[in-house]
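As you look at this complex, bear in mind that one protein chain is not there, while each of the others sits in place.
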Amino acid sequence: MGNTFGKLFTISTWGESHGGGIGVVIDGCPPGLELSEEDIQFELDRRRPGQSDISTPRKETDKATIVSGVYEGKTLGTPIGITVPNSDHRPEAYTEMKEKFRPSHADYTYQAKYGRRNHEGGGRSSARETIGRVAAGAIASKLLASAGIEIRAYIERVHQIEMDPSGHAKEHFPTLEDVEATSVRCPDLKVAEKMIERIKQARSKGDSVGGVIRCRVRGLPAGLGDPVFDRLEADIGKAMLSLPATKGFEVGSGFSSVEMTGSEHNDLFENRDGEVHTQSNRSGGVQGGISNGEELFFRIAFKPTATILQKQQTVDLAGEETELMGRGRHDPCVVPRAVPIVEAMTSLVLVDHWMRHHAQTKAFSL
Amino acid sequence: MGNTFGKLFTISTWGESHGGGIGVVIDGCPPGLELSEEDIQFELDRRRPGQSDISTPRKETDKATIVSGVYEGKTLGTPIGITVPNSDHRPEAYTEMKEKFRPSHADYTYQAKYGRRNHEGGGRSSARETIGRVAAGAIASKLLASAGIEIRAYIERVHQIEMDPSGHAKEHFPTLEDVEATSVRCPDLKVAEKMIERIKQARSKGDSVGGVIRCRVRGLPAGLGDPVFDRLEADIGKAMLSLPATKGFEVGSGFSSVEMTGSEHNDLFENRDGEVHTQSNRSGGVQGGISNGEELFFRIAFKPTATILQKQQTVDLAGEETELMGRGRHDPCVVPRAVPIVEAMTSLVLVDHWMRHHAQTKAFSL
Amino acid sequence: MGNTFGKLFTISTWGESHGGGIGVVIDGCPPGLELSEEDIQFELDRRRPGQSDISTPRKETDKATIVSGVYEGKTLGTPIGITVPNSDHRPEAYTEMKEKFRPSHADYTYQAKYGRRNHEGGGRSSARETIGRVAAGAIASKLLASAGIEIRAYIERVHQIEMDPSGHAKEHFPTLEDVEATSVRCPDLKVAEKMIERIKQARSKGDSVGGVIRCRVRGLPAGLGDPVFDRLEADIGKAMLSLPATKGFEVGSGFSSVEMTGSEHNDLFENRDGEVHTQSNRSGGVQGGISNGEELFFRIAFKPTATILQKQQTVDLAGEETELMGRGRHDPCVVPRAVPIVEAMTSLVLVDHWMRHHAQTKAFSL
Partner (left out) sequence: MGNTFGKLFTISTWGESHGGGIGVVIDGCPPGLELSEEDIQFELDRRRPGQSDISTPRKETDKATIVSGVYEGKTLGTPIGITVPNSDHRPEAYTEMKEKFRPSHADYTYQAKYGRRNHEGGGRSSARETIGRVAAGAIASKLLASAGIEIRAYIERVHQIEMDPSGHAKEHFPTLEDVEATSVRCPDLKVAEKMIERIKQARSKGDSVGGVIRCRVRGLPAGLGDPVFDRLEADIGKAMLSLPATKGFEVGSGFSSVEMTGSEHNDLFENRDGEVHTQSNRSGGVQGGISNGEELFFRIAFKPTATILQKQQTVDLAGEETELMGRGRHDPCVVPRAVPIVEAMTSLVLVDHWMRHHAQTKAFSL
């Protein structure tokens, strides 16, 4: 129930934050793709906590092993199994969570749904679950790269610190290096510095902050996306809203579209050097649920992490009011680490729609 | 591809705006539900254009017929087929659209994807497609009502005119009558009046405006929603983003969550008269993708309609630049008519998750 | 639940034998296929009862209307809706069935499952449901024909009357005319005559007989079918076993394979004029769940129809023993009419796998 994503290029993730490990099965991958554990490890390392001054001090090694589906360096077309063992097993750190529900976490709802839960480290609701998504996304983005499609996500806002909108202009498509230049993954280095300050400030108070990730895709041809329920933006929106801590999603002009009239908002077509393009791109690269060949872009809001190092009121398993102490480690801003996850989920949706589009419109010669 | 929605309670819609008609097949409906064509017609009438001073003058009758799945006034458990004939067939009104792509419509992308399209009235991308969704939603909301779950959507903003946020407080859950009191479907009558003025103003200029719909659900028990990909908010978000003209989705605090710190944003648990509740509801009724028993609420941004009565630059089928005249009818603000559609899609997601939840946690006695 | 078939080329059928009609929605059809109502009507007429001396005297007109998805004579890529009204409405003919369960029909099980049923003419369990399948299959076989794939089903046995096995040899691939030459659809005219006699004999006693259909496919390339659960023969087997009255399925050597040893059964490879082929074809065209380029063939057992014109013991709704009179019309052997249905289901499975195969192995250039 709900642990498989995709229709043709599907991933099924398994694993809790504490237990034997985390893994993913990728089904439907085309045969013949060159794939190594390094390809996957590169993206996992980007996701891994404990790498920088603004992250949790928790050290996760997150070493991926490909256990099936690859032979002599290339994919076989059969399911690719990837496993990542859990290394940081400290059940004693979670004693308090056994009896008390952490506010704005999934503790209470898992207990309500299943009547039981693995309380250690959040169990299945832990952000560790996204390891499987990132591993699968590494494969999907290799496929997209072979078709000339490039995905880049970055932080545009942390708490009240925000990039200047001009930085998102079409001509400023940041490189991976631009994004990875700082631990906060904002390509505007000056703003990045302020964001890092803001995060450190939150950490010093045992508090947390959220932020906004922008994701941009170029090289996408017109025609991807399936009306009516599986619109490209609907499937991408679902992918993003399936990530922990997300509260909002916008494609193109998003909520700000409401401030415009139709005559202000419409993207007029023009012929640019023999190719049809739109003059503006308030649509964000999709019209009627189908890509139109312009840059695809969207934004995702991440709330401040629920884990804070402050005393909070809560209830226990019996429903009695009590206090949660909030000792231990915490990550004052998880948004930078969500950047590779957003890219991974985007690439999974795009590969799936690429394959669907091909199946319906290219398989028969009509 | 993409014309079926849901896993257990599934709907498959068919039909173009011009052609034999529009329809839907609902599969998985429980047997024994009392169902009449009036139940469905009631919701279709709410969706229908041409009803008010702020809507298009186009008169659609949209008469629903149940062609299968109901016997002696109750559902059989077999697929429910519903058909609605198209009545407004005026192919000559669409001659210009045959050769020219309307800006910010799906004309260009359908042509790019399929190599052909029914240009009359937008074909499959027409808002008429939502008739099938509304018909199916009428059934889903009867099921939810039997379980004490109530859904209410309304307009909270049109262009720059916005309700006061206090109107969305938990204690102000509007009745259907409150919402239907004005043609703009905003329960704050004073604000509604201003919205109507704003829409009339846009119409007089041949322009259009968008808006924001808020949807609220009460009576939802804790436990609905499936981690990790089929989170309740992810499935609802997809449902909303699959509606024409939507550009953004927020659950709970949404993008505004970014302005808060974790200690400000967390919803603390308390014991209220023997029941566990959260003091605040910034989560919007879901935590970790699963309902927590509080009110579920979310917001959807609708861009201003792309159809305007103004001359616009565009290209033709051959890619040559040309002008679109924009004669004919138009609906200056479709958002009020989207209210019953939002409710329909919400009810479809909730029924599906209700059935999934029961299948996994109640089918066996463990 | 269970009314949709296929993964990429999907069909959803709806309708009971008595009620507004029967229909099907086909989703995923490639755009650009020439399609007319005549294409569909041709196959529906083959399925229709009341056409010959050995069939039921019931006259069904079964007139198909394409209500969406086709524009200017070609498919749009959007869902194709097809409806067929019910014409033979005689509720009074079914009074007895309201209270009594017909032996070996679905009356009792539908009542047990859903707590209610449309007893008129079998409701959803009626063979009329296959109308939707045949209509969809007519489209699928046009797609296959464009790829050089040809499907032919025929009767090889009725009760104890059986064709000589030599008639199934590779070189005797019957034409459609061969099959349609007699009302019993056995291409061996002498045997066909005996079968017709046997059926008339059963009819004169108010009894019924079953039979075996063989289905053969030529022109199928190697590579269709997905290990491990969606093997080609598994998906075809499911398709066949989903037809009313089927009790068995065999691919290739079938149950008779058990009589051989491995050295007798193995199909040795050879190089025939530069192409790899197997010398024999006991595999029936599939190895490891994937087509191998040889002729695909399989057999389906249809039990004698449960409807007979004889008095039978049964129970009523209250569970009391009673007698069913068995008045009215009956079809002493439905197997000949199942021939186009078998072809339809086969073509649906093959188109789906064709599209899947292309999506996985041809969409990316690796």
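Worth pointing out:
Each chain carries a letter (A, B and C) given by its place in the written order, and its residues are counted from 1.
One rule holds in what follows: contacts are C-beta pairs under 8 Å (C-beta built on N, C-alpha and C of every residue); 3 or more make two chains touch, one makes a residue touch a chain.
Keep in mind that what you see is a predicted model, and the values were worked out from it rather than measured.
Here is the thing to keep in mind: the chain we left out touches A, B, C in the whole complex. Per the touch definition above, the residue from B:L8, B:A181 or B:L268 contacting the chain not shown is B:L8. Per the touch definition above, the residue from A:S52, A:N118, A:S183 or A:Q313 contacting the chain not shown is A:N118. In the full complex, chain B makes contact with the omitted chain through residues 7-8, 28-33, 77-78, 143, 146-147, 227, 354-356, 358-366. Residues 1-4, 8, 10, 12-16, 19-23, 25, 27-28, 31-32, 65-69, 71, 74, 76-81, 83, 113-118, 123-124 of chain A touch the missing chain (whole complex, contact as defined above).
The chain not displayed touches chain C at residues 1-5, 13, 101, 103-106, 108-110, 112-115, 124-125, 129, 157, 159-160, 202, 207-212, 222-231, 233-235, 237-239, 241-242, 244, 247-255, 257-271, 274-276, 278-279, 282-284, 286-293, 301-308, 310, 312-315, 319-321, 356-357, 360-361.
Operating definition for what follows: only the chains that are shown with their structure count from here on.
If each chain is drawn as a node and touching chains are joined, the picture has every node linked to every other. Rounded to whole angstrom units, the spacing between the C-alpha centres of chain A and chain B is 26.
Centre-to-centre spacing of chain A and chain C amounts to 46 Å, using the average Cα coordinate of each chain. Across the assembly, chain A contributes residues 227, 356, 360-361 that each touch 2 or more other chains.
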